[in-house]
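Heads up, one of the protein chains got dropped from this complex, but the rest are sitting where they should.
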Amino acid sequence: MNKINRILTVLGGLFLVLFSWVTPVFAAAAKTPKFVPGNIAWVLASTALVLIMTPALGFYYGGMVRKKNVLNTISLSFITICTVSVVWILWDYSMAFGPDAFLGIIGNLKYLGLAAMGVNQHSRYDGTIPSFIYVMFQLMFAIITVALISGSLVERIKFSSWVVFTIIWVTIVYAPVAQSVWGIGGLFQKMGALDFAGGTVVHINSGVAGLAGALVLGKRKGYMKENIVQPNQLAYTILGGALLWFGWFGFNAGSALEASGLAASAFLVTNTATAAAAISWMLAEWIHSGKPTTLGMISGAVAGLVAITPASGFVNPLAAIVIGLVVGVLCYSMVVFVKPKLGYDDSLDAFNVHAIGGAWGALATGLFADPLINPAGRGLFYGNPHQVVIQLITILSVAGYSFVMSFIIFTLIDKFMGLRVSKEQEAMGLDITQHEESGYNL
Amino acid sequence: MNKINRILTVLGGLFLVLFSWVTPVFAAAAKTPKFVPGNIAWVLASTALVLIMTPALGFYYGGMVRKKNVLNTISLSFITICTVSVVWILWDYSMAFGPDAFLGIIGNLKYLGLAAMGVNQHSRYDGTIPSFIYVMFQLMFAIITVALISGSLVERIKFSSWVVFTIIWVTIVYAPVAQSVWGIGGLFQKMGALDFAGGTVVHINSGVAGLAGALVLGKRKGYMKENIVQPNQLAYTILGGALLWFGWFGFNAGSALEASGLAASAFLVTNTATAAAAISWMLAEWIHSGKPTTLGMISGAVAGLVAITPASGFVNPLAAIVIGLVVGVLCYSMVVFVKPKLGYDDSLDAFNVHAIGGAWGALATGLFADPLINPAGRGLFYGNPHQVVIQLITILSVAGYSFVMSFIIFTLIDKFMGLRVSKEQEAMGLDITQHEESGYNL
Amino acid sequence: MNKINRILTVLGGLFLVLFSWVTPVFAAAAKTPKFVPGNIAWVLASTALVLIMTPALGFYYGGMVRKKNVLNTISLSFITICTVSVVWILWDYSMAFGPDAFLGIIGNLKYLGLAAMGVNQHSRYDGTIPSFIYVMFQLMFAIITVALISGSLVERIKFSSWVVFTIIWVTIVYAPVAQSVWGIGGLFQKMGALDFAGGTVVHINSGVAGLAGALVLGKRKGYMKENIVQPNQLAYTILGGALLWFGWFGFNAGSALEASGLAASAFLVTNTATAAAAISWMLAEWIHSGKPTTLGMISGAVAGLVAITPASGFVNPLAAIVIGLVVGVLCYSMVVFVKPKLGYDDSLDAFNVHAIGGAWGALATGLFADPLINPAGRGLFYGNPHQVVIQLITILSVAGYSFVMSFIIFTLIDKFMGLRVSKEQEAMGLDITQHEESGYNL
Amino acid sequence: MKKIEAIIKPFKLDDVKEELNKIGIHGITVTEVKGFGRQKGHTELYRGAEYRVDFVPKTKLEIIASDEMIPSIIEVIEKSAKTGNIGDGKIFISSVEEAIRIRTGEKGESAI
Amino acid sequence: MKKIEAIIKPFKLDDVKEELNKIGIHGITVTEVKGFGRQKGHTELYRGAEYRVDFVPKTKLEIIASDEMIPSIIEVIEKSAKTGNIGDGKIFISSVEEAIRIRTGEKGESAI
Partner (left out) sequence: MKKIEAIIKPFKLDDVKEELNKIGIHGITVTEVKGFGRQKGHTELYRGAEYRVDFVPKTKLEIIASDEMIPSIIEVIEKSAKTGNIGDGKIFISSVEEAIRIRTGEKGESAI
């Protein structure tokens, strides 16, 4: 017994040591899991990647406009980073991702100023990472969503009005849409809508707002009458597109919120759909207009990135190819056939690419979601036709809400401070008239 | 006894709980290890970093050509991302990295369309990361290898022929080379060839293919007769070079496939050799031509990145300095003395820098591999002269295979669809004639 | 008893197995902790992010100068990466971060050539990551500190003299400052100075050296007499600024040396202060000069990044907004009121933004450091007025040391090899005269 | 033969060219120039400092034409380049002694 | 003294300049211009929409020379700028009354 006693004592002692170390793991596993440095590392890196997407968008857009508007176009994206970053901390994160306050469409104000958020608080959305990084990751989505809208408005919107717009729109359009699609207890979230990285929240939302803005603003002087298309430096557009592609890995694979097989899968389908869409747009243009343009390739790539976004955590590689091939032709057709016919001046095709590409992506998620990739999603082709219905409801609801609200916001801004620069300013260019700067001294 | 019994029961119960949690760890350690989020995070980030290298290459090349060819030059890199991305998923990954099918030179078709690959499958090449991310990481290497070739061909190759070339070459040249050098059971892999991140597979392979292409295409009009060198915007070249340097950390340090001391070491020697080579090229030019050019610095940096690539996981910091210093002078001499003498028109020196720099790097790996850095490699200076022989065999085999096959492919394409644009098109520039676009409207 | 015995035997056996696995963890925790792949992944990624900041700085600066100096301006940053990278490995890391050799102001030469550093050695500064990556991470800080100085000197400094300067300055100014503020046992480190990511070491240090250089060099020809301000391509400046913002996440959040809540917090306040400062500078200019310029926005963002740097691991989000709002107005005032009055030609405002912004940030750290964010720091507003005193002593000491030493170095270089290009060279531009290249052939 | 040099506002180029085409003028040489005149330039900002940029971007057309075409060319340019605002530009006429078409060696009016 | 203005294809500039050098012409002023003429421009694509770009990049040479040099200058330009294709360009000659070298104040033929 002595021997047994001694052994037991030793064992017990060791056990205590061990237990005190092991317990929190279990406890945490039961409630909040421990922070996982690998996950934090990936989401931090992803957040930086998504940040660079907005200046990248500025260059993507900036290369396409006339040289007299290049700085203004880039700065519409740039200032959006600044305004939304501050607004997000002060109130908007709380409205978008705070505990639901009302019907699953708006968060409460618990996180106003982030004052109530501790540095080591586990995120409500993935307990293996801190709340602060989730706040930042989501901020980058909010920023680019707003910045995308500018693509429909460039070469004629007043800079000051744009600044005011960004603050209002991110508050009363972006926050409710984010909460209802992604928020815990969000309206469409509860319905089972699938949107891995923002097909509805980011792309449909912004593209439709862009269309509303283009309609309120009216067409640029000379649109469809003379050649007002003289891209000042298309290499900027390629640079921007390439950095968008780069950053989008953070956007989509980062949306897994962990460094896992799912993140890898999202990464893979993102790249695949993008490549397929670039080829598809290029071929469509080659056949239809006779030449494969560099702008066509890069536009197709962006369309592919848009379309795979909602699907990226749900579909397999072959579905990604299909999604990409379809969106390339689809957006090309929008730009070439639909836009001139309907006559709206969606200057750089924010609506044609983001709203339409995003809608196709959201729908395709309902078609192709493969439970072997992610058990959380099962689409029509895997036996769940209901998912398509949910997706359609979400698409239409988000598009409808965004269009109506954006139209109202643009109209009110127009009333109160004027939305559009004067005719002379438009002719002289927005760089000089809005900023007293010029893009080139070569 | 009651007390003992109770204690034992408690202990046993806890043990069971603990055991059920611990076991899989051991089991996994024995067979496939568990996913390590930190490793996944690093390889995901590295993959994104390597992706950006190809557009970066486009800008590196694009800044050096005449302004009438700037968009075309960039788009040769850009379209390569797209074609290779799709081909890779469909069949090429399987041929390059699938289980060996034949003599250690070609993979079987098990992973066609990646259909047989699960989202949480452990990579055969490093069990701590998912297969999907290994597929993506290796894809980025395949892309840039093909894109590098364009550096020998710009300002005269037909765009459509280039697109066709990328698909054929990545299939019948890249895949066997990758399998034989890196594949499990690959021919040179079994011989013990050391190529940490692609000195043979990427750089010799592409550089030699570039030379073959330059020979089949012939010289640009006016080459060595008039000044056809009017770099349109050298800052693009610097931008591209800087982004290459940035991305190359993913290329080399990512090739450790884990976030470890070895990755850190690869990171360190990569940076060191690059800096040394930039200085060395700059000094060579300063002494030989009288001025230190910015193009010289950036060219030297790229040469350094190339040379350290195969050695990056094997050599220590001081060896890195030597490798860098040598390659700077070596590639400068190729460009300045050898190229004009032999008269081939390697437009942007893909052969002179990548094949020659890559060969030096592969050889230097056989000289400097330090078992204290990586027990897997021991070079001549650490008592293993045999390694040099293996390295030479590999270098010559890869160079020979690539040259012959590439020459045949280029020749056949030339026969069937024409490889080169017409004289008028060359004079007007490839931007207008291949894409109906122009680089600048300033 | 038999049963008990058997159970105990089984338990004991399992325990041994388990113990042999668990022990090292505890042992490591006691002495050097184990490598944490997630931390390594984040610091590797951060190091790459900080690397890209220096070419980004080149573009930020390069866009602002006249077109005849664009390549030279970018290459001042680029060559700094190369020279400092080599010097760092050879001797400078050891002097900056080696074990203290003398009074807490200079490291000993233990790590000369890094020869004594093993590939799996745990860093003295954070045992969860390898030493090699710490060497690289800190290298990137040394590089950009030196490169920043060039902002005060462009358009007139001789390239060769700049190269010599970088080597001397990083040795006898940077190393002691780094050791005394960050080194284990460093002078100000022991005093309790707070500098999370380099307000004093990087920004005050470089900004003050820039002022010294501007004074030794004298003004550019025509300064304040004619309009010598014709930014050749402001989009470069925006691109550079955006990449600086992107890379700065590695700078600040990477300085946590781990993927943790603290890193996330540093990330968040970095972004917030930057956005606030961009808005603040823009509004100051809008009110004072009548227009919001794109250069103003991006300058404000850089000022914000500077100011939050020392504070990033200590302050909460609301303090970040205050720090940002103040620095935007502060640096704008320096540039607009103080510089013309005092008449020094700080060409691109390295002193006005980095020294002044850095000093404000270092002071603000002493005011706002919130122990709930980081128990290591408690500022005035949290009951510790003493911290302000420590911060002021550190700011003044670093500024004083840097100014005096830099002034001497610049003066000696001027004596021995001439610091400034000739009048004719200045008129023709430094691209042609220093590099025999020209920025544009459009 | 005379040479007409017209300095016009850049955005009027397309209109003017088209109207000239209508009266049978197919040969024009166009240069981007900077004009100093009554029309003021603009100011630019650089970090709070304001700079006057005096020049205004203008487009110069050069047309060599036979004497009898001159009045109608002038009329067309006057009409199509006019906005009524300061800075509309000028037309200058001078005489040209000879014109040669490089391709064919034709001389005189048949060369233009 | 006369002024020769020659509109040529840009890639011919080097040839023409060299040939002129050979006959002793060392002063030339060159301007990049856009030409409208018989030679058609090109089309450009922007997202599937096709735009005509009517102008063709041309290079304008201006040479002031003494009357006796004119014939040989014309001959040299005609030869060295000729490709035989449409768009080879034109040579225009007009008279110049005075020339002054700023550096020295020299006037007349010694100034050119």
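Lettered A, B, C, D and E in written order, each chain numbered from 1.
Basically, a residue touches a chain if its C-beta (ideal position, glycine included) is under 8 Å from a C-beta of that chain, and two chains touch if they have at least 3 such contacts.
These numbers were taken from a predicted model, which means no experiment stands behind them.
Novice: Omitted chain: which shown chains does it touch?
Specialist: Counted over the whole complex, the chain not pictured touches B, C, D, E.
Novice: Going by the contact rule already stated, which one of D:I8, D:I28 or D:I63 would touch the omitted chain in the full complex?
Specialist: D:I8
Novice: Just checking the interface: what residues of subunit E touch the absent partner chain?
Specialist: For subunit E, the residues touching the absent chain are 3, 17, 26-31, 64, 94-103, 105, 111-112.
Novice: At which residues does subunit B meet the chain that is not included here?
Specialist: So the residues of subunit B touching the missing chain come out as 227, 229, 231, 285, 288-291, 293, 295-296, 299, 332, 335-336, 340, 349.
Novice: Could you please point out the subunit C residues that touch the chain left off the display?
Specialist: 226, 427-428, 432, 435-438
Heads up, the rule we're going with is that only the chains that are shown with their structure count from here on.
Novice: Have a look at A-E versus A-D and report the one with more C-beta pairs in contact.
Specialist: Of A-D and A-E, more C-beta pairs in contact link A-E.
Novice: If you match contact pairs by residue number, which of A-E, C-D or A-D shares over half of them with B-E?
Specialist: A-D
Novice: Of all residues in subunit E, which are in touch with two or more distinct other chains?
Specialist: Where subunit E meets two or more other chains at a single residue, that happens at 45-46, 50.
Novice: Going by the contact rule already set, what residues in subunit A reach two or more other chains?
Specialist: 4, 8, 11, 36-39, 41-42, 45, 231, 239, 259, 289-291, 293, 295, 435-437, 440, 442
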